[in-house]
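Note that one protein chain is taken out, while the other chains of the complex remain in position.
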Amino acid sequence: MTESTGGIEMEEDMSGTVKKFAFINRKAPYGTIYALESLEVVLISAAFDQDVSLVFADDGVYQLKKGQATKAVGMKNFSPTYRALEGYDIEKLYVEKSSMEARGLTTDDLIVDVEVLDSAEMAALLEEQDVVLSF
Amino acid sequence: MGFEINGKTYETDEEGYLVNLAEWDEEAAKYLAIEEKVEMTESHWEVINFLREYYNDYQIAPAVRVLTKAIGKKLGPEKGNSKYLYELFPYGPAKQACKIAGLPKPTGCI
Partner (left out) sequence: MLHIVNKSPLERNALDSALRMIKPGSTILLIEDAVYAVTKGNKVESAVKEAMKTCTVSALWPDLEARGMQDTVIDGVKQVDYSGFVDLVADSSSVMSWL
């Protein structure tokens, strides 16, 4: 274990190679491990000072639903962690409009501020990425 | 693995981190600090309490960079720098402060 994540050494190693990374979240939380795994990778990626975007589409929108309380199912509620992303300088969160609407949700139901994109805007966002990671 | 204080047992993992966050109390913190050879002062407690609060809010232990920034915001720039935090916790705020605060090892701390 080192304390170097996000440190000066790493920034020097990575100098001049900022790429656009998109993390695509399309699964509901808890039913599978995808959502939590994605969040952990996102947090680690923050140490590399890349241009990171998070996309929530299909059931992935459910990851951001307010009011999650997992005590009775005996699992860790990781939804508060999405609110920590800002402190990690991960501020580009996008939700696909039709996915959100198909689930009867509005941005008021979400635990963090997001930018809502229609399908064509989402297509454009995906197209401009250097790396797309799906979860 | 674990330790015992006044009849209360605390379970730890192979690296000495508390397994159950809810078991943490000041006595455990004092014990863990001694193990880490950290002499707890008010400044140390300030960081420990900050970490506990951060974890309570976000359910993760912050990366060092994030901790530094957040402490600066809350406690002032003279404390929000790695020099200050490393003076308090010479082996690293992530390793030592999180351990004393009873938090898991920070994500991204490989």
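Here the chain labels run A and B in written order, and each chain numbers its own residues starting at 1.
Methods note: a contact is a pair of C-beta atoms (placed from the backbone, for glycine too) under 8 Å apart; a residue touches a chain by one contact, two chains touch by 3 or more.
These numbers come from a predicted model, not from an experiment.
Contacts of the undisplayed chain with visible chains (whole complex): A. Shown as candidates are A:Ile33, A:Met75 or A:Ala123; the residue that touches the absent chain is A:Ala123. Shown as candidates are A:Asp58, A:Glu91 or A:Asp109; the residue that touches the absent chain is A:Asp58. Of the residues in subunit A, those that touch the hidden partner chain are 24, 26-27, 34, 57-58, 96, 98-99, 119, 122-124, 126-127, 129-132, 134-135.
By definition in this document, only the chains that are shown with their structure count from here on.
On the side of subunit B, the complex with subunit A involves touching residues 15, 57-60, 62-66, 69-70, 92-95, 105, 107-110.
Put simply, subunit A touches subunit B in their complex at residues 1-3, 5-7, 40, 43-44, 46-47, 76-78, 80-81, 83-84, 87-88.
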